[in-house]
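With one protein chain removed, the remaining protein chains of the complex are shown where they sit.
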């Protein structure tokens, strides 16, 4: 009888979610496309004035990327609940928190990473100065996993309920605002040539905390949600 | 044997979708909440400069509302396909196009209408001049059903596929662009005190065409997509 | 299938017949395309005089305009065969429609890129959201949508029918591309070439343009034949004639 | 003949940076368009041969399945003759 | 199937076939079904029973051969509303109650005038669960909620895909009784099942599927 080690179980989990995402690779591209559409629509909606676009570029991109991420959030567990895979996961002899951590990682890889990769393109479309782009990317690299982790906990909490959409949005709002404020703060500072390290450090600290506690909270929330 | 008349079948269909939406009324609120979050995040992301906000308000609201609507679009048929209700609908002795028209109407009522109702609030948040709000509402009243109808056809086409998300976004983009251009044109004209009737008339003409052909195309598309 | 379809067409639309027919015609089409292309481009790049306004930058016209015409022409072919595919369920029409899409997308892409490469020196910008440019971009998205929809279905014939439907819906965009310069006032220039009437450009520039245009038409035929042959192999994989080909060529 | 030197030809009256990339894109895209069906044709034939092999495997199992004697009266969830 | 029927059969298949990616799903099939008859579709897992029923329902396109409805080539308009299909997926909205689900079906298909929603639900064994969302029912109760359509909606031909699965003994005999009344009233039914249906109205016709 071969009992799998933790590492093997983790890779199995990660591979599973990545394969699934790959099978539906069209859906991976969806947040990116939404983000692209939004940034394309802005020049239409506001008129193609370069200075105006440049002035709002950083903020628009941040908001767009974070919202595009949220789009993909509420399906994090729903398909697994519907087809009974989540039950099987809960019953597996592996620490649930770790497995969920892998799921969240896979989710981040498949939704946030493509967005981050596409960010320079978005930035170019809105004529954001090239010097600001690294700061924007750094801010996104820290803010997106934060959102993934917090979002996962909330999604897990609302998994058992039928009216998850509103709840989710309602609870995520207070979480988005600080992330956006810090990230936008860093980008704005960079755009004005001011030091931008402080808000980034805050984001990083929050991320460390979230990585440690997020999966645990997620597992607890999910057990509660399934017990109906 | 009581064969139902068209009117009864239509009301049955409409009632069904509205009841379902009501049972999950949390989900109705979701697009509105997304729109609210976006408009709330903008002042944070851009800094609370009144003139800047006012300048971009019309465009931001249009883009936000239309995108929030698109969010809810791809679930238009998915749950009905999964649980087999759509098969039952296709087999019913009623004109499919009419029944789908009712579904689209229900979808518009449950997603676009709340957004339109919330629009004055969004406008106030971004300090849009009060005089422009009626034009904005008019533009939305014409553009949203247009999107619903066109979107429904595309969703129906992708109904049988597994990678619908990206495709949908890809195909919707060309549809969004003209709608946004005309709607934003009207709003911008109103904001500058110019005549804004021409773009509104274009939107209205497109809407009339879409109402006539949309459901028929939707039914044809759905029959193709289900045939697997 | 109605019986008013001429017999030879009926016969040709049988996959194995078409496969052989396309196979024989393909090299000739390709040769003609290469020959005419070489002549036309020599005439355009070397023989034609520079434009009195645009200098030598105008030489992009010899690929931009033929590609632009092809992008619309191919959409037309795709739309017609999509219609035939939907109404009569002829397999070959599905194949022609679906395999035209990538070629059309290629020409649309070329049009967009060469256009913006031309626009930078002429208008001072790579891109503006003007009616012709936007509608041409929409055309590209339509092509991509058709391709994506086709491949999104498991069953290829079902995918072909769905994508054909989208192609037919999208055909309204073609007149918009063409007439956008007259309906809206745009940065892009209006019609300068009128094959049957009086063209506004010099014969020295016109003949290379028309030659390259003809070359692209032949190229399209060759590429379509090549793609259709491949597609037929995949589609008819249950049939004996394909099995024979597979066994014959699989060993190599 | 509008160019007298080769340099002049390549310089394109100062527009080389725009003209040549345009032609490069034109040829690259069309060559890619030509090559892709050739590559795909090879893949299709390979997959076809693999599928033929798989099909014969499947038919072999089905043949053996039907020859195995069905085991003794096990009744299903939904198949009891009602009294 | 060589017996010349005096009346035109309700449904007739002549060398019916269906292809997926150009492979036939089942061997060409010929059969007739007259009013008052019950046919049992038998075959192993994956032999194409569900596919056959979906073709007959008009959800899939006929691949080859002919399909006649009352002697005419089958068309959507001519048989719409005469056919009731019950597949592996039950076509119930999980958020609505059995009563609401029935109301929708009746709104689209019409219904027998003599029966009320409550009486139908009681007959099918869901008394007390009429106003519970489907989502909260057990597997067998869900199946019953779907089967309630058979009692309420008017239709000549029933296409039932494994109607017995998940049902208890009472439920199974209930389905058998439903089939008997239906055929006695001149209806016809095609039923797939992996077990034997005990049909009191005589030996049902058997259709064997081969992949």
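The chains carry the letters A, B, C, D and E, assigned in the order they are written, with residues numbered from 1 in each.
Everything that follows uses one rule, which is that a contact is a pair of C-beta atoms (placed from the backbone, for glycine too) under 8 Å apart; a residue touches a chain by one contact, two chains touch by 3 or more.
Only a predicted model underlies this, so the values are computations on that prediction, with no experimental measurement involved.
Interface note for the absent chain: among E:16, E:55 or E:165, the touching residue is E:165.
For chain A, the list of residues touching the undisplayed chain reads 1-4, 8-9, 11-13, 15-16, 19-20, 23-24, 79, 82-85, 87-94, 99, 226-228. Although one chain is hidden here, its contacts on chain E can still be listed: residues 43-46, 49-50, 88, 125, 129, 137-141, 143-144, 162, 165-172, 194-195. Contact between chain D and the absent chain runs through residues 54-55, 57-58, 61, 65, 68, 70-80.
Everything that follows uses one rule, which is that only the chains that are shown with their structure count from here on.
Touching chain A and chain C together: B. Rounded to whole angstrom units, the spacing between the C-alpha centres of chain C and chain D is 21.
Each chain gets a centre from the mean of its Cα atoms; for chain B and chain C, those two points are 34 Å apart.
Residue positions 23, 95 of chain E are each in touch with at least two other chains.
Within chain D, not a single residue touches two or more of the remaining chains.
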